[in-house]
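For this view, one protein chain was removed and the others were kept in their places.
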Amino acid sequence: MPAPALPGKGLIKGLGVTGKTMLKTMFPGGLKKPKPDPVGGAVTVQYPHEKEAPPPRARGVIALKEENCTSCMLCARECPDWCIYIEAHKTKAPPRRAGGKPRKVNKLDRFDIDYALCMYCGICVEVCPFDALFWSPEYEFSEPHIADLLHDKALLGQWMETVPDFEPYEAGSQAKVKKVPR
Amino acid sequence: MTMTEREQLRYIAAQAADARVNLELETEGMTLNIGPQHPATHGTLRVLVKLDGEQVVAAEPIMGYMHRGYEKLSEMRTYPQVTTLINRIDWLGSFANEVPFILAAEKLMDVEAPPRAQHIRTILFELARIANVVLFLGDMAVQVGAITPVFFAFRDREHILNMIESATGGRFHPNFDRIGGIKDDLPKGWIEETRGALKRIEAFCDEMETLVLGNEIFQTRTRGIGVIPSDVALQYGMSGANLRATGVDWDLRRDAPCGLVYDKVDWKVWTHPDGDSFARYWVRLQETREACKILDQLLGTIPAGPIMAKVPRIIKVPAGEAYVETENPLGAMGYYIVSKGELVPFRLKIRSASFSNISVTPWLLRGVYLPDVITILASLYFILGDIDR
Partner (left out) sequence: MNVLANILDPYWAKTIVRVVGALAFAILIAGTLVYVYLFKAVSFMQSRLGPMEAGPQGSMQLLAEVGKFLQKEDIYPTKADRLLFKAAPYVVFMSTFLLVLIIPFGPDAWFANLDVGIYFALSVSSISVIGILMAGWSSANKYSLLGGLRAAGQLIAYELPLVLAVVGVVIQAGTLNMQGIVGAQANGEIFGFGGIGNPYILTQFVGFAIFMISMQAELTQTPFDMPIAESELVAGYLTEYSGMRFLLFFIAEFATAGVFSAIAAVLFLGGWSLPGLHWESLGDVSNVMNVVGPLVLIGKVMVLSFIIFWVRFTFPRFREDQLQRLAWKFLIPISLVNIAATAVLKVAF
């Protein structure tokens, strides 16, 4: 690294960098027709007024498709901090074919996720064998009290509407694109 | 304008002589407690310095304020669950934390990830490195007193985080690496977008070169400050860019590329002979550029194929021991797994880079001025989670 020939050259160049950024932020349209528009030039997203769309894979919140859940408890067991609470009771469902025997199914009584504990790792979504849990990029679900972050299955079911379709894969992939049950 | 060895020795000797003279004058001195709550400690590191005027007579780093007990917690978690926890060790380059653990587990299970998975793993590993080091490039300038670079760093790191998020779903904690492969394949259009993000990082590196590295004030503040000779660095077990800045040509990506595809890429290990704070900044800047180069090559050559090897649904790791170390953004990070053939590891030892890097401080800080304490701590670049685990 040779030292700069002129003392102070680095300082001037540094001023140039910040000065250029300032002009670029103030006049994003260029200096030929200077029209001040800092809102367009700055990278700031003014959050409550405008929102960024997270990518479809973003792990925002976990949505529950209640009809698909069989209360197998796999998600609750695999959760690293055990923040899923499931209660269910056995009940009879109408037979699949006319004249058949009524089936025994598990009816979900309670499916709560404590988002104060959740680490958003996605293991529950991954292990669910019946496609009942999905990630939704929804992120505005904060609560004033920490205890209110225990969200129940009604709310989790509502988030199901915000679940986007799975994206197609990059070339060369052999993975199959799954479908979100609607 | 590299410092010759003689100049270095003279500098160290002069510092020691200064400290000695002040001791002979027997002033009372002052004990200053830098941290655990202090703007320069990136969290909760505490440095206890004994000052004479503004000169440090003795310094002692005290860590443990952020100990979260990951080694113990891991003994109660199954292997897939552990990756969630260890994501949080070095929180700026999270994906890089998962890789050595997964590689160690794969070694025990005798599984190898398919080539496509290895490739994507390497890409995300390098993205994590950029996300981590870019923040250093801005933060170091803040510690030396310039405010603007850190905003540039946050601005441009955002693009990398966006790419990590659109591939893995998590901005900070991807939890994407799995034993035998990776969780999911890349979404369509990701490669092109990542190339765009890398362009921004290259532009950022150029900006930092003029705004920070070329600045004479930055140079006077960092040149000859915190000089670590290479033998001392090796004795303290330093690794990563800190070690390479002392002139030791040592990089695990090249020397032990286990499970990652660095051998298929044309790249270079950067070293700097000086061993001072300036050298550490310079090496990291060059490494960020090199990472962009590596990624550019990797993005073009992703092989087609599956992304998961055949792995049982319930993972039981056979009994045995394995240790795998990789070159993480902060330095060498390794996981030592002892398994008794159960669902959970019997013992997990985490070797994190920052802990070793920071243990050189009592030796290094003796005799420097108080502002240089901050410069040196910043240039060693530690993450508190990585020290305390």
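Side notes on the structure shown:
We just call them A and B in the order they show up, numbering each chain from 1.
As a working rule, a contact is a pair of C-beta atoms (placed from the backbone, for glycine too) under 8 Å apart; a residue touches a chain by one contact, two chains touch by 3 or more.
Predicted model, so just to flag it, every value in this text is computed and none were measured.
For the chain left out of this panel, the touching residue among B:Gln143, B:Asn162, B:Ser239 or B:Thr271 is B:Gln143.
The omitted chain makes contact with subunit B at the following residues, 30, 32, 38-40, 54, 141-148, 151-152, 155, 211-212, 215, 217-218, 220-221, 369-374, 378.
By the touch definition given at the top, subunit A reaches the unshown chain through residues 11, 14-15, 17-19, 21-22, 24-26, 38-39, 41-44, 46.
We adopt the following convention: only the chains that are shown with their structure count from here on.
For this pair, subunit A with subunit B, the centres built from the Cα atoms lie 27 Å apart. The touching residues of subunit A, when paired with subunit B in their complex, are 1-4, 7-11, 13-14, 16-18, 21, 43, 54-59, 78, 80, 119-123, 126, 135, 167-175. The touching residues of subunit B, counted against subunit A in their complex, run 1-2, 77-78, 80-81, 83-85, 87, 116, 148, 152, 155, 158, 162, 165-170, 173, 175, 183-191, 207, 210-212, 214-217, 219, 282, 302-307.
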